[in-house]
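Dropping the structure in here first, questions after.
Left out: one protein chain. Kept in place: all the others.
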Amino acid sequence: MSLSTDELAALVARDIPADSYVNLGIGQPTRVADHLTPEQGVILHTENGMLNMGPAATGDDVDPDLTNAGKVPVTELPGASYFHHADSFLMMRGGHLDVCVLGAFQVSVHGDLANWHTGAADAIPAVGGAMDLAIGAKQVFVMMTLFDKQGRPKLVPACTYPLTGLRCVSRVYTDLAVFDVGPGGAVVRESFGITREQLRQVT
Amino acid sequence: MSLSTDELAALVARDIPADSYVNLGIGQPTRVADHLTPEQGVILHTENGMLNMGPAATGDDVDPDLTNAGKVPVTELPGASYFHHADSFLMMRGGHLDVCVLGAFQVSVHGDLANWHTGAADAIPAVGGAMDLAIGAKQVFVMMTLFDKQGRPKLVPACTYPLTGLRCVSRVYTDLAVFDVGPGGAVVRESFGITREQLRQVT
Amino acid sequence: MKIRDTVDEAVAGIADGSTVLVGGFGLAGMPFDLIEGLIRQGATGLTIVSNNAGNGDVGLAALLKAGRVQKVICSFPRQSDSYVFDDLYRTGRIELEVVPQGNLAERMRAAGAGIGAFYCPTAVGTPLAEGKETRTIDGRDYLLEYPIKGDVALISAHRADRMGNLVYRKTARNFGPVMATAATTTIVQVSEVVPVGSLDPETVVTPGIFVDRVVRAEARHYMVQGAR
Partner (left out) sequence: MKIRDTVDEAVAGIADGSTVLVGGFGLAGMPFDLIEGLIRQGATGLTIVSNNAGNGDVGLAALLKAGRVQKVICSFPRQSDSYVFDDLYRTGRIELEVVPQGNLAERMRAAGAGIGAFYCPTAVGTPLAEGKETRTIDGRDYLLEYPIKGDVALISAHRADRMGNLVYRKTARNFGPVMATAATTTIVQVSEVVPVGSLDPETVVTPGIFVDRVVRAEARHYMVQGAR
């Protein structure tokens, strides 16, 4: 059986080492936060200038001055800190984050990442912090479906979409399998409702 | 009559524009602070991480955590702020200080500064923040005697001592005269107990 | 004196063709009153440097809509409600330079710090590396990035004293402290002006040396849906 987004988020959460500093990208990766346990002691970074971000804010806790990178109102946990954008990106680009989890259009078996631009000629380019996260964290996890809506694999020999970063992804979590990627190519770590033979045909 | 150090310091203080951000170098230039008036609203910067530094501390006000760049205990004035060294030197090197006042071994008529090293072969080199101050402030004033102890002029056609900065000094305050220096050479602004003719022979 | 009585006095004198750094990340920290003042003031042909390119019809979007902006330098123009920018862009009426968010911050910091240029690992091997000088240092590839200096910065802070010392509030801090260092004239709107001496010197985030003009403005919050 393939995994639901929630099951996939739980799988990623399980693999994040205790006491890590982690950035969760906009979209699906934010769901990972719901599956982190207090015992893990994971500290969430948001690139708009905060460490130890808490869950989404509701009701009276909504404060327009306190949002995550997706501009969703969030909360602060004890031990939080605020800092400006240059310091926040120093953390990201200087290799201080242990893990970041990003979505992707495509990942190559060697760890190239394409997640900011579809390549469509009429698209308005918008990169945000994607390229900084891709090259900065000690480990970059990608979380995505293995196939796109047209049934084409998103884990590919070489990305055809515009790149976000070169050789930067270390692991790819998909609904059908988890892969280590890198210089030696993709290696299946676990699979869900798909045979190794079928996976081999994909990658 | 030539000026005493105190008279010279008063002269420099008079010429600092109101509301300026100012760094006073170690040694004689620190005496300028004694002649600044509250109405001038001058804010003193010290490169070890503080704005709106107050006078030297005495008695119970001495705090080992609060010193100036000369490592002398000082005080803080209302409206002060503390910051780390990278931010402090960003202020200096980014052109945010209006004036700095430095001592010198030699200044060239074109504004080259030599104030960190005598050139003696056995001297231990030590530069501190001198080169950062020299190239960073909007205006660099030098305060020195016009002649050294051997009677040689310290305002020279070209420095023979190792340089601190190129074409960085805008004005030179000495016991015998005040000069503007720059691309066009030295121009006497005022003199004290020395004739223009005598000054011409010097510069 | 840095305190101005009105927003109009605070934004006076901004020249046509200026590069204007505008704080805020989405709506948090966006200096709405100063932007509205800038629209009234009338400067045109502006280059705007900001993380986004406007939401809905307010703030930066209103400035764009008024036709005052020639070029936007930002990291993320495309948002669910960036229709004003989208229309100008698609009809060729505005230039866009997309800059990775970290480079946007670091290039402004470089301008503030007197750094001439720096080698940065972000965007190596991507379309955003096109035309940039590259260099390998200790086995890693870098792109050469140049400072972004503003003629003016418009930012929003929480409190100021009359010496221009600033503190911010939560993630509304974002680009404010960096932009304050990078502009010739830094103009700040704050929720409150407090007496000199009431800000703890240990907690000042932007020292007054970086601030030229301060005006008090009511804190107003535009909760635009779907802003990103």
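We call the chains A, B and C, going by the order they appear; numbering starts again at 1 in every chain.
The criterion applied here is as follows: a residue touches a chain if its C-beta (ideal position, glycine included) is under 8 Å from a C-beta of that chain, and two chains touch if they have at least 3 such contacts.
Quick caveat, the model's predicted, so the values are computed rather than measured.
J.: Specify the residue from the set A:M91, A:A186 or A:V202 that touches the hidden chain.
T.: Considering the complete complex, A:M91 is the one touching the chain left out.
J.: Please pick, from A:A33, A:L51 or A:L155, the residue that touches the omitted chain in the full complex.
T.: Per the contact definition at the top, the residue touching the missing chain is A:L51.
J.: Which residue, B:G54, B:G70 or B:G103, contacts the hidden chain when the whole complex is considered?
T.: Hidden-chain contact among the options goes to B:G70.
J.: Looking at A:E47, A:D63 or A:E76, which makes contact with the chain not pictured?
T.: The single option touching the absent chain is A:E76.
J.: Would you write out the residues of subunit A that touch the absent chain, in ascending order?
T.: Residues of subunit A in contact with the hidden chain: 21, 43, 45, 50-52, 76, 78-83, 89-91, 93-97, 135-136.
J.: List the residues of subunit B that touch the chain left out of this view.
T.: Against the missing chain, subunit B presents residues 26, 46-50, 63-67, 70-71, 76, 82-86, 88-89, 92-93, 112, 117, 122-132, 135-136, 162-166.
J.: Tell me where the left-out chain touches subunit C, residue by residue.
T.: Subunit C touches the chain not shown through residues 106, 110, 113-121, 135, 137-138, 140, 142, 146, 167-170, 200-203.
The definition used in the following text is that only the chains that are shown with their structure count from here on.
J.: Chains touching subunit A and subunit C alike, please list them.
T.: Correct list: empty, since no chain touches both.
J.: If you take the mean of the Cα atoms for each chain, which one ends up farthest from subunit A?
T.: Computed centres place B farthest from subunit A.
J.: Compute the distance, rounded to whole Å, between the mean C-alpha positions of subunit B and subunit C.
T.: 35
J.: Could you work out how far the Cα centre of subunit A sits from that of subunit B, in whole Å?
T.: About 53 Å, centre to centre.
J.: Can you list the residues of subunit B that touch 2 or more other chains?
T.: None at all.
J.: Residues of subunit C that touch two or more other chains: which are they?
T.: Counting only residues that touch two or more other chains, subunit C contributes 109.
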